[in-house]
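One chain of protein is taken out of this complex; the other chains stay put.
Chains here go by letter, A, B and C, matching the order in which they are written, and residues are numbered from 1 within each.
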Amino acid sequence: MNPSTAARELPRTSSASRARTMMAVVKASAGPGAEIREVPVPTCGPGELLLRVLRAGVCGTDLHIVEWDRWSQGRIKPPVTLGHEFVGEVVERGAGVDRFAIGDRVSCESHIVCGTCLSCRSGNAHVCENTRILGVDVNGGFAQYVAVPAANAWRAPANVSIETAAVMEPLGNAVHTAFSGPLSGCNIGVTGCGPIGLFAIGVARAAGAARVIASDVSPYRLELARSMKADAVVDVSRESLVDRVREVTLGSGLDGVLEMSGNPQAVRDGLAALRNGGRLSMLGLPKEPFDLDWNRLVIFKGITIHGIIGRRMYETWVQMDHLLASGRLDIRAAITHVMPMEKFHDAIALLRGGNAGKVVLVPWGLEGGGGA
Amino acid sequence: MNPSTAARELPRTSSASRARTMMAVVKASAGPGAEIREVPVPTCGPGELLLRVLRAGVCGTDLHIVEWDRWSQGRIKPPVTLGHEFVGEVVERGAGVDRFAIGDRVSCESHIVCGTCLSCRSGNAHVCENTRILGVDVNGGFAQYVAVPAANAWRAPANVSIETAAVMEPLGNAVHTAFSGPLSGCNIGVTGCGPIGLFAIGVARAAGAARVIASDVSPYRLELARSMKADAVVDVSRESLVDRVREVTLGSGLDGVLEMSGNPQAVRDGLAALRNGGRLSMLGLPKEPFDLDWNRLVIFKGITIHGIIGRRMYETWVQMDHLLASGRLDIRAAITHVMPMEKFHDAIALLRGGNAGKVVLVPWGLEGGGGA
Amino acid sequence: MNPSTAARELPRTSSASRARTMMAVVKASAGPGAEIREVPVPTCGPGELLLRVLRAGVCGTDLHIVEWDRWSQGRIKPPVTLGHEFVGEVVERGAGVDRFAIGDRVSCESHIVCGTCLSCRSGNAHVCENTRILGVDVNGGFAQYVAVPAANAWRAPANVSIETAAVMEPLGNAVHTAFSGPLSGCNIGVTGCGPIGLFAIGVARAAGAARVIASDVSPYRLELARSMKADAVVDVSRESLVDRVREVTLGSGLDGVLEMSGNPQAVRDGLAALRNGGRLSMLGLPKEPFDLDWNRLVIFKGITIHGIIGRRMYETWVQMDHLLASGRLDIRAAITHVMPMEKFHDAIALLRGGNAGKVVLVPWGLEGGGGA
Partner (left out) sequence: MNPSTAARELPRTSSASRARTMMAVVKASAGPGAEIREVPVPTCGPGELLLRVLRAGVCGTDLHIVEWDRWSQGRIKPPVTLGHEFVGEVVERGAGVDRFAIGDRVSCESHIVCGTCLSCRSGNAHVCENTRILGVDVNGGFAQYVAVPAANAWRAPANVSIETAAVMEPLGNAVHTAFSGPLSGCNIGVTGCGPIGLFAIGVARAAGAARVIASDVSPYRLELARSMKADAVVDVSRESLVDRVREVTLGSGLDGVLEMSGNPQAVRDGLAALRNGGRLSMLGLPKEPFDLDWNRLVIFKGITIHGIIGRRMYETWVQMDHLLASGRLDIRAAITHVMPMEKFHDAIALLRGGNAGKVVLVPWGLEGGGGA
């Protein structure tokens, strides 16, 4: 099923008619797996919004949680409703919330921050020392309803498809990574063409990169990179990134690399393909520590490396909103699957298989969401 | 005559066949006017290149010099060959020059700087305290040949038209102004749609602005602004810039203004249309001092104002080269007239009349350059 | 009376013993003047702190409000308790406040911001479009008690005097102005040696300026500038700022000017004393619009002008805290008077006379605060 643009046609739910329970994807216990079950509809506390979820994106992190990897074991406290990428319609406003109206379509920043630590007070709330994440630490959006702090809600641009609105959180990762260094008139490499890498190709182009060169080892993902209008795509299982970059940039090299794979060789190749004085911004999470030839790849070249996490709160959202609302950025080609939330486990299987861009889920009770 | 793209078809001149004299547009004496006359072909000193001029752009400054305004009276020491925007073909290399080849097509930075003052040593060579300008302080490019320091030469991207290559100097003004603050994902206003304003529209779009809003009072120039793909054009003789900006930006206001007019009201309107925290970059030269309501327009809004002169040497050229060589930036719609250099006075009249974008001249002896 | 450092010796007030009313300095009606009167002790709402005021600073803005100038007429809605610079002891915590303890000494950011406008969401909360100011729009700190949002409270560094803690708000103006451009190793001018200018001298020195050159026309204030350890002080009624700067900087000129006077000639002199490429940061509010020779002072020199308002929330507070807590910054020489709050009108007279640095008030009931 293709993404629809008919976001405004969905029926609205009156508060009175809401049920007391709802369907949700829940991490129910400490171990592999996740359950689809009936749970209470969340209550809407002071400063919160209750959203009827319209669409939700599936992330690699969800896969890790289902597989119960080491990170999940240390972080997740079941039971918790999963889902940290979603768009919803405001159906109730908690005490003190006046800047949203019932019926507003809002996307959400997933990081709930303390506002008072040194990071928060230094304009770096995205690295708040006390962050709680929706769908990880508190109940998230793989459900019919979700309660979120109004401070985390962002009114989705009116012109974008509902599927695009659903994935503004990971799109924000791509924007944050791209905007962490110069873009205008720059030659930009994107190493790793998973969903966020694909988004980053679109962002770099919309944000004024002179050339965008994408690399991966999967023909499927490289084809998606082409659909996102990369100027060149490089299959690093068969070609040298450095050589192709030299050719495409007429010898200049890359001004910046957006590292989306977490792959050690991709990091090394990206550094090697940078011009002296360039920057590499790392969003991809390596599976384990890895080494670099610091002298050759970083110090002698005067390189800057940025560790990137989350999205700037909320500079990134402003930038993303402008790019989307003006029509400069269109990420629909990277959203390859839209399926009922009921089929969550199929979506996870798709991710595991690697032949998917971004997968978006439709909750129970909505057209395309399956039965409820 | 339209700009041609057939730059590579021009015949090359062998050193042996060069005449001892050439035709040139010369500011011959201290007073209004300029003369077309025969002068010696320049010699090519150590570190210099001798160029056969292929095309040259006419600038408002040339108009001022012909009219012999106050600035010209204080600056120009006749006789001097005019012309500070041009592209030429290398026909001779002075001692010590090895990075250009005979036949290379090069555009030129017009500022010859000392390299040793505090500005030059601080990465601000464009505000060198000892600048000499080609076509102003030393003989320039309104001639069949011109000698330039090799350090000032820039190999023109192979894919651009020869007319585009001729105006990289003023295009660099537009790039420098635009790049003096954030562009990616920004709402950018351009106040004043003369040639550099028109270039700036193209630059801001290519460099990733979310929206570009151009303003002027001339229907002719606003039409050119549309051709350069401004997202909105505002005739400020009939509409409020602030109101149109609010509408087009969905209430956000402008993140940046590129001020190209030197008009006091344009500066005030631009400041008023900025969002809090925005920036205004001033390239346009006001005719005389003018006042601002600093509190309301600058201080309470937390605005940054950048005074802009010249082009960064040579960061701006790198940025411009990337935008042109990648095909992201196309300024041909702003080049409205190409005429023989012989008709220099007609070109000046065109500028005076205001119904012209950039005017480009073809020297004697070239196709389209008239007789010699 | 000299500032005391014995901040920790003050007695604490138990919640039970608090009276229902208190003494305060109140702007009671729309017209010149201010009244000392008995008013109710504020209640402490959700998210708020109730502070027993320990010291409060008097600002030029308070003078304007008493004199009922045009700005006050448009902004102030009497009755309102004045005072936007103060330090207090936490005596009560509203619902949901857990990061302060009873007895904490806190200074306060005076701007209460919305958190949701474009400025707030772009990291520019200090230019929030919906700002309300303590002591201007809502009841302030010229009183025995004040209620403030916990988000605006800043635990004062333990090592600073209570008078220093009282004036962190205006000190933050100085820090914000100074930090709006490069400081380390820079030659910095401070034009205008009122309290914030004096603070700025100390800040620029502590923050690594190579040389700090202060200018004013008042011998009294220039003497205070010397006490704050300016490297040179210039009486611009008798000397040329440009000439003295050239001499003191060995010909380099100023890298930055912190403009604290609002005086048009000071702005022009400051711009003239800047090296090419320098910056001028304007905090001083001009009384009315004034003109500049933009070409000569701003554009040809490639100058950047920053309009400065408030303090960055809360980057400026972090920077200020580090400078104070490390002992690098000591502003006590700029605090020239400490007097009972009862004598508010004497304090205002001192400001009007011009022979005062920062004046600090001691509320009723505290040692040095007069009878109650």
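The rule is simple: a contact is a pair of C-beta atoms (placed from the backbone, for glycine too) under 8 Å apart; a residue touches a chain by one contact, two chains touch by 3 or more.
Fair warning: this is a prediction, and the values are worked out from it, not measured in the lab.
Residue A:Met282 is the one among A:Ile188, A:Met282, A:Leu324 or A:Ile348 that touches the chain not shown. Residues of chain A in contact with the chain left out of this view: 118-119, 122, 124, 126-127, 129, 252-253, 275-277, 282-283, 285-286, 289-295, 298-309. Although one chain is not drawn, its touching partners on chain B can still be listed: residues 99, 115-116, 118, 121-123, 151, 312, 314-315, 317-318. Residues 175, 179, 183-187, 206-211, 231, 250, 252, 318-320, 322-323, 325-326, 328 of chain C touch the missing chain (whole complex, contact as defined above).
In this text, only the chains that are shown with their structure count from here on.
Distance between chain centres (mean CA atoms), chain A to chain B: 42 Å.
In chain A, the residues that touch at least two other chains are 318.
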